[in-house]
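For this depiction, one protein chain was excluded, whereas all remaining protein chains were kept in their positions.
Note that the chains are named A and B in the order they appear, and that numbering of residues resets to 1 at the start of each chain.
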Amino acid sequence: MNKRHFLRSLIATALLGTAGLSLHAHADALANAEKAGTIRIAVPQDFPPFGTVGPDLKPRGYDIDVANLIGRELKLKVEIIPVSSTNRIPYLTTGKADLVISSLGKNPDREKVIDFSVAYAPFFNGIFGPSDIAIKTAADTAGKTVGVTRGSVEDLEYSKIAPANATIKRFEDNNSTISAYLSGQVQLVATGNVVAAAVNERTKIRRLDTKFLIKNSPCYVGVNKGEAALLAKVNEVVGKLKKSGELNQVSQRWLQAPLPADL
Amino acid sequence: MAYTFDFASVLEYSDALLAGTVKTLALTAVGTVFGLGIGILGAVSRAWKLSPFDRIFAVYVELIRNTPFLVQLFFIFFGLPALGLQLNEWQAAILAMVINLGAYSTEIIRSGIEATPRGQIEAAESLAMTRSQVFRHVVLPPALLKVWPSICSQVVIVMLGSSVCSQIAAEELTFAANFIQSRNFRAFETYFVVTAMYFLLAIAVRQAMVQAGQRLIARRKK
Partner (left out) sequence: MNDISTWDIVRNLLDGALWTIGLSLTAFVLGGIAGLALLFARIAKNPIPRRLAQGYIEVFQGTPLLMQLFMIFFGSSLLGLEISPWIAAALGLTLFTSAYLGEIWRGCVESVPKGQWEASASLALTHFEQMRHVILPQALRIAIAPTVGFSVQVVKGTAVTSIIGFVELTKTGSMLANATFQPFMVFGCVALGYFALCYPLSAYSRYLERNIHGSRAH
């Protein structure tokens, strides 16, 4: 046993040994949810049009509609849990939610930690900013201040291609990222095309023009590792919703565009 | 599925942790120096009733001490640009730290000044010292010395409070924690390590403050 490993297990034992608690964070989420009659779904509340709040501060948007449709198909009551993009994966892995429907993009790092369903929504991320800054490629962002929500796919993708002297400011949640842009704290933002469109609907100052797109990164439902039954069920339901045209209606309602055929 | 702890995945980011620590300490140092400066000015204005500054400081102290640091930070960073005052995340964080420590130390130092016996001041004045000389040599050193333990505690509280500066993207130690857990998805391990780091920092900062107090004030008193 090497030394570091030993130290690690020692700390772990010390942390847990006392109470003799067994660590079954999530045994079989589907069975548990069916027993409880409720499925807990993490959704965004600060990411229009996927999830934002209405005058009653209740989440609404594309992801919330999808969550409710999935709940209906599973014949379970849906408990909506609003999360930010920083903590949505911890919510899942620490067993605070059964599903994450929170405009979650797929990448290899995340696939090591959680499983993904089939795609349920289109998403192109890119760099957006005011019309008076001329930018066409990632190289043009040199010397610029770019706001992004920490841990989002945009963060990971733009961080890879950003020139060394571009300043990336990573905010806790999308609220802060967008507020920072609108109050002029950052010059540009990396976000999704539909997010920019939704922001533009609500603001007259500092509209977000598309500068360039980085990646086609559709959204998937996130499920914990080892939850094969739940994952299969979710895939089945999403497939069914696509076929029935209901997912297309959600897309029309929130993205004002039909669901892309290749999704 | 049993959860296995993985602390190594936190230590892989030791660069980020170190950078965050440096910035947290820098924020604290700048906040302390300027905060105490404001505190001394505020304390003398309040204690000696220098109109109109005593009133201004009284309002300032009440406003700051009765609202949360996090809200002050949001107001400065997101709100003030509406008035045309654009501060970046570090300027906003430093400003918030300074005005906070300034408000608390105004009250702390004032209590020290008010405890200085009047006789000492009168004695000094009889030596034909000017008012500012009296203040610098006779009033301030014993007042600071008397309240230095409270100041040390307050500096530690402000240092720990600076963890919420991560919310406006200032890349201090808590930001490093959030950054790491958004990359390695090991929330618990990351926060555990960083909490332990804060604990050690708190001890170190308190020690440094106690030392500084002995060097700067106690020696001059002689």
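Following the convention adopted for this analysis, a contact is a pair of C-beta atoms (placed from the backbone, for glycine too) under 8 Å apart; a residue touches a chain by one contact, two chains touch by 3 or more.
Bear in mind the structure is a predicted one, so any value in this text is a computation, not a measurement.
**Student:** List the displayed chains that the omitted chain touches in the full complex.
**Tutor:** A, B
**Student:** If I consider the whole complex, including the chain that's not displayed, which of A:83, A:168 or A:237 touches that chain?
**Tutor:** Among A:83, A:168 or A:237, only A:83 touches the chain that is not shown.
**Student:** Using the definition of touch stated at the top, determine which of A:127, A:182 or A:221 touches the missing chain.
**Tutor:** A:182
**Student:** For chain B, which residues touch the unseen chain?
**Tutor:** 3, 62-63, 65-72, 74-75, 78-83, 156, 160-161, 163-164, 167, 174, 177, 187-188, 191-192, 194-195, 198-199, 202-203
**Student:** State which residues belonging to chain A touch the missing partner chain.
**Tutor:** 16, 19, 21-25, 45-46, 52-55, 57, 82-84, 87, 90, 94-96, 172, 174-176, 178-179, 182-183, 198, 201-203
As a convention for this text, only the chains that are shown with their structure count from here on.
**Student:** Would you tell me which residues of chain A are touching chain B in their complex?
**Tutor:** Contact set of chain A toward chain B: 4, 7-9, 11-12, 15, 22-27, 86-87, 89-90, 93-94, 109-110, 113, 147, 150-151, 155, 169-172, 176, 179-180, 183-185, 224-226.
**Student:** Using the touch definition up top, name the residues of chain B that touch chain A in the complex.
**Tutor:** 1-8, 77-79, 81-82, 86, 88-89, 166-169, 171, 175, 178-179, 181-183, 185, 187-188
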